[in-house]
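This is the structure I have questions about; it appears just below.
Here the complex is missing a single protein chain, while all its other protein chains stay put.
And then subunit A:
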Amino acid sequence: MDKSQNNRAWFLVLPVLVLVAFSAVIPLMTVVNYSVQDTFGNNAFFWAGLEWFEEIITSERIHAALGRQVLFTAIILAIQVPLGIFVALHMPKKGFWASLCLILMAMPLLIPFNVVGTIWQIFGRVDIGLLGRVLTALGFDYNYTSDWLDAWATVIVMDVWHWTSLVALLCYAGLQSIPEAYYQAAKIDQASRWAVFRHIELPKMRGVLLIAVLLRFMDSFMIYTEPFVVTGGGPGNATTFLSIDLVKMAIGQFDLGPAAAFSIIYFLVILLISWVFYTVMTNLDRETK
């Protein structure tokens, strides 16, 4: 087993290095740059140290946005993961109806985010929207522009409509990989429906579920476009999630320093929570081994 050593092989990595540098590292560095400097205009910057980070970490406004964000993501995961599994379990396994279901399920995923927002913005309006008018006609005092609970409900239902398909399709793929013999053996062993789910279907879905939870966590934690189009973060700050707040800070108030510090913390929080999810779920898998 003689492996020849040739250090010139490192040159093969160079193109990727350059690409990553220009697409990720250098832009990120400009953010880092802003986060440690202050300016009074005229393109003159001076060193601010960790001032902006301290400001962001102690800011009550950011704390409130973070709280809303965590609540929103928790609700989204609590609805979409079980619902997605439920839908996947009840989809036809083959034939015409399976294909039709797959197409219908994939549709919401193909619609651009701002279009989704616009659809629901109009759908929920009490003057012309179908949903708004039906709810009003049924006697509900529904108005997502003035009532924070209505705004939350609308944004959550919209996200469930938009993204549950993703969880369902991933689970469906996991379920399709289970050989028929497993179901037959379970019937022979007189297993209950719950036992089939618990001991056959769930273990086979574990891998795709990990991916589904991670994707849904990251996406919902960074959600911007849809709630921005529907509620604009309101009423008041009721649906101002982290991204919306960040954009307000960076572009609305042009506070580049704090916004840059905010971005970096935001990024690290997502990285940290994703890592925690991943570690916990892979460890769960190993423990039961």
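We take it that a residue touches a chain if its C-beta (ideal position, glycine included) is under 8 Å from a C-beta of that chain, and two chains touch if they have at least 3 such contacts; residues count from 1.
Everything that follows uses one rule, which is that contacts and distances are computed from a predicted model.
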Undisplayed chain, where the name is taken from the UniProt record, one of "3-methylmercaptopropionyl-CoA dehydrogenase", "Molybdopterin synthase catalytic subunit", "Raffinose/stachyose/melibiose transport system permease protein" or "Carbohydrate ABC transporter ATP-binding protein (CUT1 family)": "Carbohydrate ABC transporter ATP-binding protein (CUT1 family)"
Residue touching the undisplayed chain, where the options are A:Leu135, A:Val157 or A:Ala191: A:Ala191
Given A:Met91, A:Ile122, A:Leu135 or A:Ile200, the one touching the chain that is not displayed: A:Ile200
In subunit A, positions touching the absent partner: 179, 181-182, 184-185, 187-192, 195, 199-200, 203, 288-289
